[in-house]
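Let me begin by presenting the structure, written as structure tokens, before commenting on it.
Yeah, one chain of the complex is gone here, protein chain that is, but the others are all in their spots.
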Amino acid sequence: MVEEIGTNEEGELVINMGPQHPATHGVLHLVVTLQGETIKKIEPHLGYIHRSIEKMCESLTYRQFSYVTSRMDYLSSHINNHACAMCVEKGLQVEVPPRAQVIRVMVDELTRIASHELWWGAMAMDLGAFTPFFHAFRERENINDIMEETCGARLTMNYIVPGGVMADIHPNFQKRVKSFIELFRSKIDEYDELVTGNIIFQNRMKGVGWISAEDVVSYGCTGPVARASGVHSDIRKLFPYEIYEKLQFNEILETGGDSFARYMVRMRELRESVHILEQLVDNIPEGEFQAKTKAVLKLPKGEFYQRVETARGELGVYIVSEGATTPYRIKFRSPGFANLSALDHIAAGGKLGDLVASMGTLDLVIPDIDR
Amino acid sequence: MTSEALKSTITALLPEAVFEEGGEWLALQLVPEQWRPLALQLRQHPELGFDFLFCVTCVDWKTHLSMVYHLRSTKLGHHLVVKVKLDRSNPAIETVSDIWRTAEFNEREAYEMFGVKFLHHPDLRLLILPDGWEGRNPMRKDFEDPVNMIKL
Amino acid sequence: MFITNYIKEVWGAVKSLAKGMKLTGYYFTHHKEIITQEYPDNRAELVLPERFRGEVVMKHDEHNEHACTGCTACELACPNGTIKIITKFDISPEGKKKKALDTFIYHLELCTMCNMCIEACPTDAIKMAQNFEHSVYDRRQLTKKLNRPGSKIREGVE
Partner (left out) sequence: MPSFENITNAIHTWLTTHLSAGWAFFIELVLVGVAAIALFAALGLVLVLMERRVAAWMQIRLGPNRVGPKGMLQSLADTIKLIMKEGLTPEGADKFLFNVAPYVVMIAAMLLLAPIGFARNLQIWDLNIGVLYISAISSISVIGILMAGWASNNKYSLMGAMRSGAQIVSYELSAGLSVLAIVVLTGSLRISDIVQSQETGWWIFKGHLPAIIAFVIFIIAVTAETNRAPFDLAEAESELTAGFHTEYSGMKFALFFLAEYINIFIVCAIGATLFFGGWMPFHIGHWDGFNHVMDYIPSSVWFFGKTFGLIFLIMWFRWTFPRLRVDQLLNLEWKYLLPISMVNLVLVTLVAIKQWHF
């Protein structure tokens, strides 16, 4: 006969969501305590794909280590490489040529769009709508093609290197980006028709997974999660790097603090990224795409911290150098890790279905958390 | 607030504070006992208001460990780096997870990777490593995995 | 008042649902929007951009000559030990000993296509091929020897 299904003394049901579960987008393991359908507690268990990238980087040279970081948050691999490259440049005090800076920002924004696209499709799928996933991938495919042509790979490009970019842009790059912008502007309205306005979707999202501005800061959430609660956290605005200072764009802020606000922040960021691309696509300055650097890079003794805004929030690269060719200690402050720590706070008290919505809007990428 | 002003405000709170020059941001060197009382002050002092702990790092210096806390004030926009020197054989420091909630996970990570004990931490368990791993700290410099080490 | 609000609410809900259905209905009836690529069938027209990084190959010209001097720059640049270069000593006609390439071993199973070896190569001897169909039944086949049998270094490459 059936044994009593594992309830604890209070009659709460403990279920393991993951490590293989459709809603966790990877090998995240959540131990969820439920009372009926209501969530009492969520305990994340990590480490299923922990590769100890920080330790690996200690044995790689300053030129080599950034390729590993593509494998952290693989959806914004360019931006990870960018952070590493800038941190090394900060140590070497290398001036990056303006052409390289513009190219870097452009691929960053393309990556951000691609990442948000995938998030949008995957989140709609979490809520049970399958079609948006394919529609999102259609546009993401365009970005991947652009990346493939210029950077040589589709996901983990290793294109941004210390000193600039690995290769000059492909002759077709500008043309293709322009046609992508045109296409994307029309498709993004379709997204709103299909998902944003949908009454079922809005009911699933509004008022779900609310987090206050104080808690956002206390939990260290950054990126769209923080901005949805009205906290200024866009590194591109707060501590501008590269050419972001000279660009016209808005930091997207919402005040709702719930899943719908987080959704809207990302949807509006898509438009904002397209706006940035529009400003740059015809204004790529001529010149070198890479600064002259030594063959073997050696950072002076000291500590260097560089942060960038990835699609998920603030990524910090902290290098402790002893003056050798390899970093002594390297730490990645990953946005996903902090966002995940708030999950218990955000989703407890909601329904099981709300957990999926909250998790979807936190936009967790597990390799980013597990590093 | 400029780093000079920060320096004087912090010196008023903790006269024996040792500052470190040369970095991007003002850095402060502490011993473990000084850390928690100062942390409370840093969080609550109206002129400091460090409400965002954005990076928690542990560094193994072979002779000792040091915890590095990167702090920022979201309202006032200034930064502070706090470095706490720990004994390598028995590293222990008070937790700050009730002051900054983000520290809870970061301290758990530092606990398993470096073996730093965070006193009064609400839930100091392994987060990343598999159960039964206790005792070996993979991120320390002298750690060698007998099974999976690829030497280059 | 309550009734009008109620009806408005229901009407708005139905309208939002109809909007979505209109979109999916559009795609259902417009098959030219289909983006599926039937992969193994479209091999002929599947052209990858020349920068695509599939695997490392060594360039050989028609005389079966390559440009690799065996300097091991690529081996050093590689972050995961993908490349192993075995050198030998050639005796030049003048009787001088000269270091030269014996075997260029490339572990495709370890390679992450980061392009660092290509960047590091001073003589432009290796390049990335646009081949991506790497699956084999025996992983020993993934360890490749890049210099062709009987090949030698091109004249004038130092």
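For this structure, a couple of remarks:
Chains: A, B and C, in written order; residue numbering restarts at 1 for each.
Throughout what follows, a contact is a pair of C-beta atoms (placed from the backbone, for glycine too) under 8 Å apart; a residue touches a chain by one contact, two chains touch by 3 or more.
Predicted, not measured: the structure shown is a model, and the values here were computed from it.
Judged over the whole assembly, touch between the missing chain and the shown ones holds for A, C. Residue in contact with the omitted chain (choice from A:Ala213, A:Ala291 or A:Leu352): A:Leu352.
Only one residue from A:Ala129, A:Ile243, A:Ala261 or A:Ile369 touches the chain missing from this view: A:Ala129. The chain not shown here is touched by just one of A:Ser115, A:Asn198 or A:Thr326, and that residue is A:Asn198. The set of chain C residues touching the chain not shown comprises 10, 17, 20-21, 23-25, 27-28, 31, 33-36, 38. Against the chain not shown here, chain A presents residues 1-3, 5-6, 13, 15, 21-23, 37, 124-131, 133-135, 138, 194-195, 198, 200-201, 203-204, 351-356.
FYI, only the chains that are shown with their structure count from here on.
With each centre defined as the average position of its C-alpha atoms, the distance from chain A to chain C rounds to 24 Å. Taking each chain's centre as the average of its CA atoms, chain B and chain C sit 42 Å apart.
The residues of chain C never reach two or more other chains; the list is empty. Within chain B, contacts with two or more other chains are made by residues 152. If you check the complex, the residues on chain A that touch chain B are 44-47, 50, 52, 54-55, 59, 214-215, 217-220, 222, 231-233, 238, 302-305, 307, 314, 316, 318, 320, 328-329, 331, 333, 337-338, 340-342, 345, 370.
By the touch criterion stated above, chain B contacts chain A in their complex at residues 22-25, 51-55, 57, 59-60, 68, 70, 74, 77, 81, 100-102, 104-106, 109, 127-130, 138-139, 152. Chain C makes touch with chain A in their complex at residues 12-13, 16-17, 19-20, 22-24, 35, 48-49, 51-53, 77-79, 112-116, 119, 128.
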